[in-house]
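To keep things clear, I will list the structure first and then write my remarks on it.
A single protein chain has been omitted; all remaining protein chains appear in their positions.
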Amino acid sequence: MYELFKNLGTWLVSGEQWSGSDGIGHRLAEHLQYSLLATLVAAAIALPLGLLIGHTGRGAFLAINLASFGRALPTVGLVVLVFLASGLSMWPVYVALVALAVPAIVTNTYAGMTAVDPDVKDAARGQGMRWHQVLFQVELPLALPLIMTGLRLALIQVVATATIAAYVSFGGLGRYVFDGLAQRDLVQVLGGAVLVAVVAVALDLALSALQRALFRHRPA
Amino acid sequence: MTIDWSWIGDHTDDLTTLTLSHLQAALSAVFFGLLISLPLAVVAHRIRPLRGLLLGLSNVLFTIPSIAVFVLLLPVSGLTRTTTVIGLTIYTLVVLLRNTVEGLDSVPAKTKEAAKAMGTRPFRTLLTVELPLALPVIMAGVRIATVMSISLVSVATYIGDGGLGQLFTDGFQRNYPTPVIVGVALTLLLALVADALLVALQYVLTPWTHRKQRAA
């Protein structure tokens, strides 16, 4: 174990390891690209859906059970399935990552919306606010903390799972994990794993800082 | 992409074996996860400074890609079921630990004081008062951990295990969708059934929750 971590240190700091198309710099950029794009697409799908369900109260069953379904969906199977349908392309990676992120965001957005006090909504309507004003000026700000929780949860899972891109020939930090497995080079596997964890934690901290910044200026 | 129905008929035995193997891996992980997280949760609940540390640690473990965990376990436990179960257990901890701590937190202080006033020893209070009252929250965690494990087992196909996940690598290598579709469907079905059974189990284990509701 000690030996492994010592070698990991060498692996992480060697200049050679950081340069070129298989270098950490490039793999890191790929990993971030897959993760952020997938989470962004997922948010574009899931946020409106969650807000709509939360606002209208219709489809609540879907919102609650989607999370469970999302957790049950085996990512490896989904990746292979899309690969067989689409061939060698980025589709398997993005479909699987988006499918992973959507349920977490929908469920949390919905939960945030239902947590908004009905009296507050009534009061807003009583003041003559239109439905979109109620949604965007009253419900959304109040639901934001839980929505952000959903986004953070989704992003962490996507970053950890983007490793799978390497299984279908693409890059990202998963390259080190899959290549290390094939070559039985545990230092490389550990290096990849540690980098993924660091990226996940760093992005989570960044989002939580953003969240705090957003709320500082908002009256309670 | 068409489904080859005759393949399914020809492989019912294999599919049964893989499904059972899949379920066994997932359930073992939840079992060992509970075995580890229950005492840890009690510690985290009682000793505040340790709480952040333990929960934080389990959160960080969750960010490590599961495939890497399986590979890194190879020098320890080789290409065995043990490797699969240890790997999966690690991922159950984040949910089980958090929910058990939250469950213990939710027990009203007055209830604990009452037990103490009656002269119940702390350990007995834990077993007969706190844990039962925390059970609904713990069970919610068990449900999430079970469904998650069932989905995650297939990753162990990269180290030659993985239950239904073997159908994924097989279909991938041979450009054959049928086993993959069947594997995904069976995984979802397994998760659904396990979740439903756990809901039923919780109903049986916590009669006071619905009895109270009816009375009220």
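A and B are the chain letters, set down in written order, and residue numbers restart from 1 in every chain.
Note that in this section contacts are C-beta pairs under 8 Å (C-beta built on N, C-alpha and C of every residue); 3 or more make two chains touch, one makes a residue touch a chain.
By definition in this document, contacts and distances are computed from a predicted model.
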item: Hidden chain of the complex, named as in its UniProt record, picked from "NADH-quinone oxidoreductase subunit H", "Amino acid ABC transporter, substrate binding protein", "Fe-S cluster assembly ATPase SufC" or "Cytochrome c-type biogenesis protein CcmE"; value: "Amino acid ABC transporter, substrate binding protein"
item: Residue among B:L40, B:L72 or B:V85 touching the omitted chain; value: B:V85
item: Residue among A:H31, A:R152 or A:R175 touching the omitted chain; value: A:R175
item: Residues in chain B touching the chain absent from view; value: 4, 7, 11, 17, 20-21, 24, 27-28, 31-32, 74, 76-82, 85-86, 157-161, 166, 169-170, 172-176, 178
item: Absent-chain interface as seen on chain A, which is shown; value: 21-22, 83, 87-88, 166, 168-169, 175, 178-179, 181-185
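Everything that follows uses one rule, which is that only the chains that are shown with their structure count from here on.
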item: Approximate Å spacing (C-alpha centroids) for the pair chain A, chain B; value: 21
item: Residue ranges of chain B in contact with chain A within the complex; value: 1, 60, 62-69, 71-72, 74-75, 144, 147-148, 150-152, 154-155, 157-159, 164-165, 167-169, 171-172, 175-177, 180-181, 183-184, 187-188, 191-192, 195
item: Chain A to chain B touching residues, read off their complex; value: 68-69, 71-78, 80-81, 83-85, 156, 159-161, 163-164, 167, 174, 177-178, 180-181, 184, 186, 189-190, 192-193, 196-197, 200-201
